[in-house]
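Just one protein chain is left out here, and the rest sit where they should.
Let's look at chain A:
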Amino acid sequence: MASERLGMAALAWMALCLAAAFAVDRSNFKTCEQSSFCKRQRSVKPGSSPYRALLESLQLSQDSMKLQLVNEVNKVPLLLELYGLQGNMTRIKINELSPLRPRYEVPDVLVHDPPTTWLAVTGRDENSVELSLGDSGHKLILTGKPFRMDLLQGRELVLSVNPRGLLHFEHLRHRKDSFSDKVSSSVGSLWDKIKSLFYREEPKESAPEDGAAGEETEPALPGDQESSEKSTKSEEVSDGPNRAEEELGSWEETFKTHTDSKPNGPTSVGLDFSLPGFEHVYGIPEHADNLRLRTTEGGDPYRLYNLDVFQYELYNPMALYGSVPLLLAHNTQRTLGIFWLNAAETWVDISSNTAGKTLFGKMLDYMQGGGETPQTDVRWMSESGIIDVFLLLGPAPTDVFRQYTALTGTQALPPLFAMAYHQSRWNYNDEEDVAAVDDGFDTHDIPCDVIWLDIEHTDGKRYFTWDPNKFPQPRNMLGRLAAKRRKMVSIVDPHIKVDSGYRVHNEIRSRGFYVKTKDGSDYEGWCWPGSSGYPDFTNPEMRAWWASMFSYDQYEASMENLYVWNDMNEPSVFNGPEVTMYKDALHEGGWEHRDLHNLYGFYVQMATAQGLEQRSGGLERPFVLSRAFFAGSQRYGAVWTGDNAAEWDHLKISIPMCLSLALAGISFCGADVGGFFKSPDAELLVRWYQVGAYQPFYRAHAHLDTVRREPWLFGEENKALIRAAVRQRYALLPYWYTTFYHSYRSGQPVMRPLWVEYPDDVTTFSIDDQFLIGNALLVHPVTEQGAHGVQVYLPGKGEVWYDVHSHQKHHAPQTLYVPVIMSSIPAYQRGGSIVPRKERVRRSSDCMYRDPYTLYVALSPQGTAEGDLFIDDGHTYNFESKAQYLHRHFSFASNTLTARSADSKGVFESPAWIERVVILGAGKPAAVFLRQPGMADTRLDFQHEPETSVLTLRKPGINIGADWSISLR
């Protein structure tokens, strides 16, 4: 027995080793301990805050309050600004009152200056002020010493700011007390000369000298503050801690072989929040982790720093390709959001007073009279910039989504084809290969809208070019695809080959558009093409130029059906620190890369999307896929979860990863179907096609070294399974499109965690193996190898759900064991909803344009249902600019199904009509009549299946834009 267990342990250990061999090399990426500012911030322990709010400095205008904060230790004054925003939001900004240099404030992420609402002081005493925040009924109590803010609704505490006293604002300072600086300030340039003899390779040393010298010559600077004497004294007193800071890498930091010169010294900011009554927090993508965030005590905080992580590991807080600094908290009463608008490297610590408590412990608390209220504490730490935080006060999940997207924008409405199936591979080798794959989809009768070309299609990794041997006639190739109403996506990465024979490089260089090193020369890093420059996408002129490169006359052979993919835009730099750019690289306006790192990918996608828009004169909606992202990226296209692997765990994690993104505003998310690295077996591939069919962005993609995996290469049986999954996707395209339209209009996520729709059902709060699309479809795809069944939780007290395949009705709430076979994709339509489908599946979505609809009416226990349908041309902005669209509303009540316009502003002629209505949960009527305004009633043929209570109405034949009603009698 014992030996057997030993054997097991040995096996487990071996398995671990094997797993480690495939996984990320963690040592390439920093831990909090290795990131000096994180370490410094984290070393500030909870306790009484050294910050004091100077209540007498309070200035109140109509919509804002300003107040000074002062650090009692170093006396550096800060400015606190507080805004009440319309729509139940509060904005808090903290900056230095008079920084040595301006500190970075994130531009371009907010869609506009958020509209404010009134503020009023409604009470004060010697150590606190009470403010009313607009009409929302929220009050804010600001305490002077120690500084903290508590936000209340009525008498209920909603959230607290700085309750644990972790506000830590590293003010800009002159460098001092390092040996070289002391010498340089006294001996001046002589030392410079001597030093340069010895330290030729370290010119960065000279950077802070200006500052140090500046301090010598400007002794009056601290005098700007209230009491110069005191402050000087305290500076002296704090000399000790300052030295410690030096040791912690305040002015220079080395990681592996890379040294980060920090000419501005320590600049980090940190602040904590308490969320009483909340045990569930979500968001802050991108991490390969569960939907519900875990506490980070005893480990690393969640990190937000856009990185190209090779073979990333699952279930940990390491940074990945993108960042959205939005955290949501949810309980049965309320949903909140904290949006920390900072684009520098950021770490988020989460702790909870109930974490680690067993159920028994919680019960004990309860028995003994309540115990503590459960509470989650969140601490944000960023390397530079200012504190600019938005408190989204909900109270419902839908409110938080509305609030967040009011700030950063909603999901752009993608062209219809982008929601269909995409076939990608690194790489389709040449034009013949592309033609063969294109034909394969027809031969095997599997729908496909887009074929993708990865980096090998270019002439030597020079983007905007074509390999002259493999792709000699790209225009013909695109034309061939266009004849089948298919599209192509080519990759355009932001690293530009340094090659004087390459026009793109020459133009960027001559225009001075490259990111610069700290010494002012063009920064060069190593990427796919070898030595590469990185265009400064933060520069609006650069972006305008980049956008112009996508015009048909600039991007050779590009056509209307060619769209774009931006990879490597973290930016990825193979030979840079943590595979990215030096933090002391310089951008437009003299900002350091450190200040805006997480924005780089956002800007790349923005500029590319603008290019695609402009090439059509602003008519066509762009499609751009990006790997890196930031808050607001939803405005520019789709993202995917990067370089995953053909493993079951990676399939499984695609659900929480996309759900977290959806909560943070980015709905158009997907994972590489099949897994990027390694080769999936047929079972994993089939299951992945099934999962992908119900995720927003549906693209199969594979690494160069993997074996080919087009759907028809795994035998007839698997081909049929994959075909069935892809067809399910196409049949539901009208529903996807309508759901995306809602997301565009109202900011609601397309793919939703269950708790979003069932906010008071605690059972749903941690579920991330199933999800909703819109509010009507629940999917629990199979993500386990060799599964025989899945446990599906059907939420909603008193609700019913219908199996979309068998139409069987299930009562909720319940956990349902569903037996599965290889063809099973457990999916359910919510009783009370109406879902439009197009059941004539064609070779591409564009071919389905004229096809008729089938309405699936799933009756609630009350015999009612509701749903809608959005239609436009599928690819232009005319729905917006010319109101050329149809938004139809369908409702079923009192045995009558009624179709009317949901939005009379939209006018659009569609050739599509209604071929069938399927009513789930209906009894058998005696007769069915169709009524149209001004016409006599028409009798409809129907079929009723008594076992499943499915009533199918044959061919109403009405145009989709018409008003009508159908009554069952």
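By definition in this document, a residue touches a chain if its C-beta (ideal position, glycine included) is under 8 Å from a C-beta of that chain, and two chains touch if they have at least 3 such contacts; residues count from 1.
Here is the rule we go by: contacts and distances are computed from a predicted model.
Peer 1: What is the missing chain called in its UniProt entry, if the choices are "Protein ECERIFERUM 26-like", "Myotubularin-related protein 9", "THO complex subunit 5 homolog" or "Glucosidase 2 subunit beta"?
Peer 2: UniProt protein name of the non-displayed chain: "Glucosidase 2 subunit beta".
Peer 1: Among A:N88, A:S424, A:T706 or A:Q770, exactly one should touch the missing chain; which is it?
Peer 2: Counting the whole complex, the residue in contact with the absent chain is A:T706.
Peer 1: Pick out which of A:H112, A:K797, A:R939 or A:R969 touches the chain that's been left out of the picture.
Peer 2: The single option touching the absent chain is A:R939.
Peer 1: Pick out which of A:E431, A:E620 or A:D846 touches the chain that's been left out of the picture.
Peer 2: A:D846
Peer 1: Pick from A:S128, A:Q153 or A:N429: which residue touches the chain that isn't shown?
Peer 2: For the chain that is not drawn, the touching residue is A:N429.
Peer 1: Please give every residue of chain A in contact with the chain that is not shown.
Peer 2: Its contact residues with the unshown chain are 429, 433, 445, 483-485, 704-708, 839-843, 846-852, 915-916, 938-939, 941, 954-955, 957.
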